[in-house]
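The complex appears here minus one protein chain, its other protein chains still in place.
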Amino acid sequence: MSKYWKEYQKEIADDNYFYVRSCIRQNFFPGAENLFIDILRNKLGKTVFEDADHTTCTGIGYHTDIVPLETTMTVVSRQFALMMEKGYENLVVSCVTSFGLYSEILDMWKHNPELKKKIAGYLAEATGRKFMEPKNMVHASDILYKYRNDIAAIAKHKLVNRHTGEPLKIVDHIGCHYAKTFPERGVGGAEFPQVLTGLITAWGGQTVDYPERRHCCGFGFRNYLVQENRGYSIAQSKIKLESMKPYEPDLMVANCPGCAMFLDRWQYTLEETEGSIYGARGRKIPVVTHEELAGMVLGYDPWEIGLQTHQVEVEDLLDKIGIDYNPELKYADRKGNLIGEPEMIQHHLC
Amino acid sequence: MSGKNFGFVIKAGRQIDIDVTDSTLADDIALEVGAWRACISCGSCVATCPAGISFRSELPTLNRAFQHNVELPTLKSCFLCGKCQLVCPRGIPTRYLSILIMQKLQSRKNVAEGIPSV
Partner (left out) sequence: MLTEKKHTEPNQFRIAVIGSGPAGISAAISAAAIGMEVDWYDKESRPGGKLNDYHQLFPDREFADLVLDDFTGKADSIRIKKHFGTTITRIESANGQNVLYSNTEVVGRCDSVIVATGFDFFDARIKEEFGYGIYDHVITSPDLEKILKTGHDQLKKGGIAPESMAFVHCVGSRDQQIGINYCSRLCCITGIKQAIEIRELFPSCKVYNFYIDIRAFGSGYEELYRQAQEKYNIHFIRGRVSEASENQQNRIVVKAEDTLMARPLKVTVDWLVLLVGMVPSCTQVSVNQAQCSDPETGFYQLQNPFAGSGLEKPGIFSAGACGGPMSIPEAAASGRSAAIEAWQYLTSR
């Protein structure tokens, strides 16, 4: 594709990361964040620090007008203070909305030093901590992007259909808050993002550039949180799914909590309400996160990294790539005891 | 299709898909009154219409968003006073156009329903 992407590259620190988790990702894909830390520490040999004291960024509350901006800023300044206290200056953010919110706040502080001073005052007053700003701040998918070739070098699998030898056709989906507000903070900018296609191509797959590639998944906190409004949300996912359908993608990868969640769950809902299925041969399209994609090529056990928690079954995909798994243990806990199967599972297994 | 209810309705899009627009009626009309395509949506016709018709928005509907099942119901209330034609800066014969569009729509409907034309 075009060389033009190269104009949107950003500085990504190479080691010593302070990792902040997402509120919702731990529920949506419970294995993903631990997997990320494991890959960094044990596969790439990096230092990652997690602080038990770090909290929500208030993103959801902020986007739904429940938490005032100044409160959000104070909470965020506390995260930054925690990092500096522990001796780190490179922030790695798990959640795309947190990343967008941090970027926005840093930008507001840059343009409004008075506001920054005020927040530093609030922080000192509320917590007694010292105000600081991160030296480098990136999203977790940026780190995987930076080390994509190192991961490829130690990968056990390629994103290739072993039955046909063809690269897997993969839809990338970037959370809006990753680069649409600040294109210069995203690898590849907002219009032709490179961060996930970089992973896909480095690991042997092929990106699907379909017409609605840049369209929002529709999650939108306001849309989702009020039940009656969810129709707006699902309508946007539907636009994307309809647009990608003719390409018969093998999977989708998303770097945002909401996108990965809803592109996955709404496929089930659309089948239940309208009878529509968007994958090839009457099957739905599996959705994974960037960490899970890395985990798959690195040869992690699919059930260890939580792939069974996705609504759309991933077994087909695992077979295509050639990843071994034990069907018996899909719904087993760490000790091997079965914890029960999800209720709806029979219906949406096509 | 089970049509399970999750407590919300999936919103149908409002997007005009020009790729599936039926332009045969527009072309038909243009054969008789080519000038109608010169409309610049100034709105003079709407501002003076005593029947409350938005002629200027019916024209792009006809041109870009027309499908065989689209009706242009507001035109039915036209009583052919001709004021719109008087004020049109592009000299479009709107009064005649109003009759023509309704005639064409009706004859299409007749054909669809198997009613012989008069």
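Letters A and B mark the chains as written, and numbering starts fresh at 1 in each.
Note that in this section a contact is a pair of C-beta atoms (placed from the backbone, for glycine too) under 8 Å apart; a residue touches a chain by one contact, two chains touch by 3 or more.
If you're wondering where the values come from, they're calculated on a predicted model, not measured in any experiment.
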- Note on the structure: Out of A:49, A:122 or A:192, only one touches the absent chain, namely A:192
- Message: Even though one chain is hidden, which residues of chain A still touch it in the full complex?
- Response: 1-2, 4, 183, 189-192, 209-214, 246-247
- Task: Extract the touching residues of chain B with respect to the undisplayed chain.
- Result: 13-19, 30, 34-35, 37-41, 56-57, 60-61, 63-65, 90
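To be clear about the criterion, only the chains that are shown with their structure count from here on.
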- Item | Complex contacts: residues of chain B adjacent to chain A | 1-13
- Note on the structure: The answer for chain A against chain B in the complex is residues 227-232, 234-235, 238-239, 269-270, 272-275
